[in-house]
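Below is a slice of the complex: some chains, not all, each in place.
We call the chains A, B and C, going by the order they appear; numbering starts again at 1 in every chain.
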Amino acid sequence: MELKGKTPSESKTIMTEMVLPNDTNHLHNLRGGKILHWMDIATAIAASKHAGAIVVTVSVDQVSFVNPIKLGDVVTIIAKVTRSFNTSIETHVEVWAENIPTQNKYKCNEAYYSFVALDSNGKPRKTATVIPESDEEIEQYEKALKRRQLRLIIAGRMKPEEADELKSLFTVNQKK
Amino acid sequence: MELKGKTPSESKTIMTEMVLPNDTNHLHNLRGGKILHWMDIATAIAASKHAGAIVVTVSVDQVSFVNPIKLGDVVTIIAKVTRSFNTSIETHVEVWAENIPTQNKYKCNEAYYSFVALDSNGKPRKTATVIPESDEEIEQYEKALKRRQLRLIIAGRMKPEEADELKSLFTVNQKK
Amino acid sequence: MELKGKTPSESKTIMTEMVLPNDTNHLHNLRGGKILHWMDIATAIAASKHAGAIVVTVSVDQVSFVNPIKLGDVVTIIAKVTRSFNTSIETHVEVWAENIPTQNKYKCNEAYYSFVALDSNGKPRKTATVIPESDEEIEQYEKALKRRQLRLIIAGRMKPEEADELKSLFTVNQKK
């Protein structure tokens, strides 16, 4: 049976959370580990909606924490599926925070999480393809191959000289 | 004032946790996000002991989840400082799980977390250098430069052609 | 100073949560109290965004729980401001649940929560008026007076014969 493709919007997931005392360090900043935890849940829900199945996390790409998030701030996490590869699904997630009394809203970080969809016996199963719509979605879809090669090289499962897509990623990064 | 160097053993941190129902998914596997959260706390304590100061997470390198951890298993997380760069500290963390009745013990994943040490005003402060002792510690110390260049390139803060250390990383990976 | 009015969309808040074991009863249904808790946080964030200030819950209208939500289901909570009265803000919140593998999505319940916006000394402060846009928002805005009178009567702070708006609410309900 051919699986019908789905757009990223169909599985887009928005989470809103408040930063509570137990999730902060001595400086009243949200811990990096807690952010990673929330990102994992939001992206897992997005991947699960895309696959119509249970999913498990297989990897998280490098995450940088640029702006600290303060106690009491409202955190908005936006997760979308970017591309699927047979049984695996790549998702993108953005984290925004807002201090409501001062109306200061800022982007905190973003990342790519990868999942595998499982059937009812816990075995990997094929997932629907992704049909990107917006320009941003198309760009994320196209660059997904490069990110995948980098992941395989870092995990020691692909040789750098085989990574034909990766060179162009480096070239693209270079232009930023 | 010159800061005295410290060995990785001086800040080594061991955490033992049990996998509880709220941290698992429908397949009774520990969520990836919860593992990342525990790894962040263990590595933050190790970096904090090394620095003798409060630290904040600045980045997490790519993490792959190889073996799922089951409900009820005992998880052991071992964090050590690998190298420091002026105000930043790189740590390595390994996650092991054990099913006690079957005595099945297995490695789940590992990662590198980076931190910045802060003074009492919340400003970055210099940290002690790392003095590696064992062969594994020396290897991790030496390769830290390569990992750092890769981090900067992925974050778009270094051009690939400037990353002289990175080529040898690729070469090393290739041999695996 | 005149406060500029705001539309409900400007403060609309979406929360996505998963039903975890600790939040369920023996039948693996999400507890009513936990749903009320999530609804309170989502509506408080919406009211807070509208007011640009901290808010405190002053009342919750009657809530009926029609469809039970099962363990593992994904819960989506959508909160919007409906109308403000000087220092108080009424919000509407809807709760939807979805079982992803079966793609069964159903509405669970809805409610009205009221808040008071506070200034930095913890005293009630005036809030922006609400400018409803869609037909549904206009209807919720108009009926807010009736709900307010019913609230005051039930709390024993208004006499039924003074509740001129309430009669029409009863008339409206009757037609359903």
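Note that in this section a contact is a pair of C-beta atoms (placed from the backbone, for glycine too) under 8 Å apart; a residue touches a chain by one contact, two chains touch by 3 or more.
Keep in mind that what you see is a predicted model, and the values were worked out from it rather than measured.
Novice: Fill in the total copies of the single sequence across the complete complex, 3 being in place.
Specialist: Identical chains making up the full complex: 6 copies.
One rule holds in what follows: only the chains that are shown with their structure count from here on.
Novice: Please work out the Cα centroid separation of subunit B and subunit C, and write it as a whole number of Å.
Specialist: Roughly 44 Å separates the two chain centres.
Novice: What is the distance in Å between the mean C-alpha positions of subunit A and subunit B?
Specialist: 21
Novice: Measuring from the mean C-alpha position of subunit A to the mean C-alpha position of subunit C, what distance in angstrom results?
Specialist: From the centre of subunit A to the centre of subunit C is 31 Å.
Novice: Among the residues of subunit B, which are close enough to touch at least two other chains?
Specialist: 26
Novice: Going by the contact rule at the top, pick out the subunit B residues touching subunit C in the complex.
Specialist: Going by the criterion above, the answer is residues 21-22, 26.
Novice: Which residues of subunit A touch subunit C once you look at their complex with the stated criterion?
Specialist: Touch list, subunit A to subunit C: 13-18, 41-42, 45, 48-49, 52-54, 74, 98, 100-101, 103, 120.
Novice: Taking the complex as given, what residues does subunit A use to touch subunit B?
Specialist: 25-27, 29, 31-34, 36-41, 44, 54, 56-65, 68, 113, 118, 122, 150-151, 153-156, 159-161, 170-171, 173-174, 176
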